[in-house]
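Before any comments, here is the structure.
All protein chains but one are shown in place.
On to chain A.
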């Protein structure tokens, strides 16, 4: 697992208070991990802070799963 994936998952675990084994790449923040719309806004902010990237609102709207977040950040940092 990449360093980025590791760090993304840690943020998700900390912010949503979920078990690590549920935080798989296919997991949807809202459907699988119990997040609401405000949680997802805060998650995106935490990703921005951790990785020093800017995630515009329209891009944030398409980040629905753990894997979406990892892919976005990997691309932004490439």
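What we mean here is this: a residue touches a chain if its C-beta (ideal position, glycine included) is under 8 Å from a C-beta of that chain, and two chains touch if they have at least 3 such contacts; residues count from 1.
One rule holds for everything that comes next: contacts and distances are computed from a predicted model.
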Looking at UniProt, which of "ABC transporter ATP-binding protein", "3-oxoacyl-[acyl-carrier-protein] synthase 2", "ATP-cone domain-containing protein" or "Ubiquinol-cytochrome c reductase iron-sulfur subunit" names the chain that isn't shown? "3-oxoacyl-[acyl-carrier-protein] synthase 2"
Residue among A:6, A:42 or A:61 that touches the chain left out of view: A:42
Since one chain has been left out of the picture, which residues of chain A touch it in the full complex? 15-17, 38, 41-42, 45, 48-49
